[in-house]
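All protein chains but one are shown at their positions in the complex.
Now for chain A:
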Amino acid sequence: MRTIAAALACAVPAFAQSAAPTPQAEPLDVQQLFASTCGWCHSDAGRVAGKGPQLMDTQRSDDFLRNRIKVGKPGAMPAFGEAFTDAQIDAIIVYIRALKPD
């Protein structure tokens, strides 16, 4: 998993300074993203259930995951559709699919 994450991490996203966050085209370091943003709810970097569901071995489809990341779930998960591009969201899904027990 860490090898794949490292391969995705070609560059670090330059975060938007505009009033409303706008997606950046750069590849995403998903491992870092989990440690900074996702991991509070998706425990152990997505490997076990926490506030949010376990992501490792999820039976959800790519379309479901893509939609959930974009629009979130009221009161449970923030919407990241304005933060990430489709390509970045695809990278998050690749990370999830590659998750193995630590």
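A few points about this structure:
Methods note: contacts are C-beta pairs under 8 Å (C-beta built on N, C-alpha and C of every residue); 3 or more make two chains touch, one makes a residue touch a chain; residues count from 1.
Methods note: contacts and distances are computed from a predicted model.
Protein name for the hidden chain, per its UniProt entry and selected from "CRISPR-associated endonuclease Cas1", "Branched-chain amino acid ABC transporter permease", "Glycolate oxidase iron-sulfur subunit" or "PQQ-binding-like beta-propeller repeat protein": "PQQ-binding-like beta-propeller repeat protein". Of the residues in chain A, those that touch the hidden partner chain are 12-13, 15-21, 24, 29, 31-37, 39-41, 43-45, 48-52, 71-72, 74-76, 78-80, 82-83.
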